[in-house]
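Here the complex is missing a single protein chain, while all its other protein chains stay put.
Residue numbering begins at 1 within each chain, and the chains themselves are lettered A and B in the order written.
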Amino acid sequence: MNKREFLKGLILFFPAGGILRAIAEEAAAKETTAKATDKKASGSAESKGYDPADHYYGMGIEIDKCIGCNRCVEACKVENNVPDLPFFFRTWVERYVIKWDGEVLVEDISIKDRKSKASAQEDRDVVRSFFVPKLCNHCANPPCVQVCPVGATFSTKDGVVLVDSKRCVGCRYCIQACPYGARYLHPVTRTADKCTFCYHRVVKGLLPACAEVCPTRARIFGDLKSKASRLMRFTRMNKIHVLKPALNSEPKVYYAQLDGEVR
Amino acid sequence: MSPDRVAAMYELLEQVTGYIYPNEIEVHWGILVVVYPYVTGVVAGAFILASLVKVFNIKEVQPTYRLALLTALAFLLVAPLPLLLHLGRPERFYEIILTPNPSSAMAMFGFVYAWYLMGILLLEIWFEYRRDLVVMARRERPPLSWIYRALSLYSTDLSEAALAFDRKAIKVITIIGIPSAFLLHGYVGFIFGSVKANPWWASVLMPIEFLMSAIVSGIALVIFLYMVLWGLRRQPIDMACLDKITSYLFYAVIVDFAVEALDFIHRLYQSEESVKILGKLITHKLFMSLFVLQILLGMIIPLGILVLAKLRKLGDDLRKVIYFTAAILIQVGIFSMRWNVVIGGQLFSKSFRGLMAYKMEVMGIEGLITALGALVLPFIVLIVLIRLLPTTRLGEVESPTA
Partner (left out) sequence: MKIPEQIQRLAIVTAVILAGVVVTRFLILPRSLVSTGLQQASAIEREAAKPVKFVGSSECEDCHHDVADKQRVSFHKNLSCEGCHGQATEHLEDQSVELPSPGKRKFCPLCHAFDPSRPTGFPQINPTTHNPLKPCIKCHNPHDPVPKKVPAECSACHAQIERTKAISSHALLACTKCHTVPGRHKTRPRSALPSKPETREFCAKCHDKGATVEKDAPKIDASAHGGPYLCWECHYPHLPEGRT
């Protein structure tokens, strides 16, 4: 190529580069103004007097109070339209029976019409027996949010992990990543679903359905930012455990009187 | 939910042993997610074989160079299909490109895939074929000539300097391509290996295991294709080439075996909490697919017969039979490895207290027929590619060395 051709190429190069640059600059400007409006938009609930920045939700569970009546499981299914089949649960209750010989029997009492093998053990063989309610732990360091490829599952400012069912692509990576088995694929929407701490109730000042109907107040829903709440007293009066602490997911469901055999 | 599905799930509930979290009854990543790492694995393996020629100057392997590149391309093009089909909402796939979550390995893999396809594989194939494309564009009738002209990007320069530039470009791209191929399939291993919730998957060795088994399957597949294609064309097979490739296959299988054995021994020795349920998993649920298919048929027997072919001076025909058999057995073994990792990881509960079952549908978007289709499609794409792009450089005559 000679000088003429080189200059010809150069002449084309600069305008082309300039056009691309102008597009990029305008786009960047749009991004910054858009990000500002996004920030405002995410606080849209503010207009109704609720500021998510004032709250940080968690739940306490007292094992010694749970009587395994399943009211919570049924209320949750009603409140949140969870399919009434034994394959999908936003919350469930486990029964542990620990025997003298070290054998640990665990069963899910939320699956109806099943013969209970664990409760049929001889009294003399059993050394401890109790119920453990389980639900999404709304972790502060959630592995499910980390792996979602499209950002459909996310943590809100008030500490609740939600799933955007309009954006979830149903890849199920979050279901694989959850160490607690809290998630399932909703058979109708074909998107991931899980406990939301009944967010639609909580922003209105109500309790989640499970905590509302629990007859023994074994579930204590509360605001970790509030200094005077039932949850704060709970954390003061009890030694607190979380499930699978070694995984560092920083769960926000705190168990009191949790047995070492519980996984 | 359809009554059939409900009935099927009640059956699954009956097959649970021990305790599982209730939501774990459904195995979410089924046969399609087993096919996917198998397909991308072949890509990485075939590319590594091609790199032996251009970067390490192993001249004997030259006859399979173009075939390896085309195999890599055919499989890479089909790879997103099983992924797309297994989504609960495949019509929303574009979100992974528009709003990817940077902390998600699955999302970032989309970009690694795009880089590898556009920046490495297509680029290398273009440089390798550019001269032939220009020649064929002039030689063929329309519309084929238009296709070749377009594919050559309207290139015309066939001077020595241009051809030398092509060769240099290929070398540079292949050098960058080797770590890119490692990234491509190592990433798939990372997608599993980074899931701390699942002790069967969570291992630092997982990307390396996936990569080594990918290299094994890719090389073995190119051997298989080379023998089949040249056999169909009634062209003589270059035995020096085949012997060389097979020896690299041999080394790759040894390394793969070593890495997987290391993982196994490591787990057994560390004896972490999950070792009990994982032991139950492999003895009750994965016995056939792990010990018989993956290890015995997939590694030990092929290693044995390859050693036999190496040590004893066997005739050409017998060696060909051994290589062909080994290539097929290895494919079975590597596919089983994917099955054992993907399905195996979902057959035990994260409560470490129970095992469940996987019932593979036959029909349906995630069924066996779809999976087989996804496995067969790359070969069809390869046939089309080979029709378009010749596997031997134009004007060259293959001179097989006996």
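FYI, a contact is a pair of C-beta atoms (placed from the backbone, for glycine too) under 8 Å apart; a residue touches a chain by one contact, two chains touch by 3 or more.
This one's a predicted model, so the numbers in the text were calculated from it and none came from an experiment.
Trainee: Indicate each shown chain that the hidden chain touches within the full complex.
Mentor: A, B
Trainee: Give the residue, chosen from A:D51, A:D64 or A:E103, that touches the chain omitted from the document.
Mentor: Touching the chain that is not displayed is residue A:D64.
Trainee: Spell out the interface residues on chain B facing the chain that's missing from view.
Mentor: The missing chain touches chain B at positions 98-99, 101, 118, 123, 126-127, 130, 153-157, 161-162, 165-166, 169.
Trainee: In terms of residues, what is the contact footprint of the unshown chain on chain A?
Mentor: Output for chain A: 1, 6, 9, 16, 20, 23-24, 26-27, 30, 34-35, 38-39, 41-42, 44-45, 52, 64-71, 75, 78-79, 95-97, 100, 118-119, 121, 123-127, 129-131, 151-152, 154, 156, 162, 164, 166-167, 196, 199-201, 203-204, 206-207, 209, 212-217.
Rule of thumb we're sticking to: only the chains that are shown with their structure count from here on.
Trainee: Residues of chain A touching chain B in their complex?
Mentor: Touching chain B: residues 83, 85-89, 92, 94, 104-108, 110-111, 134, 143, 145-152, 167-173, 175-185, 187-188, 190-192, 247, 263 of chain A.
Trainee: What does chain B use to touch chain A in their complex?
Mentor: The contact residues of chain B facing chain A are 1, 5-6, 9, 13, 18-26, 28-29, 86-90, 92-93, 95-96, 99-101, 103-107, 110, 191, 194-198, 345-346, 349-353.
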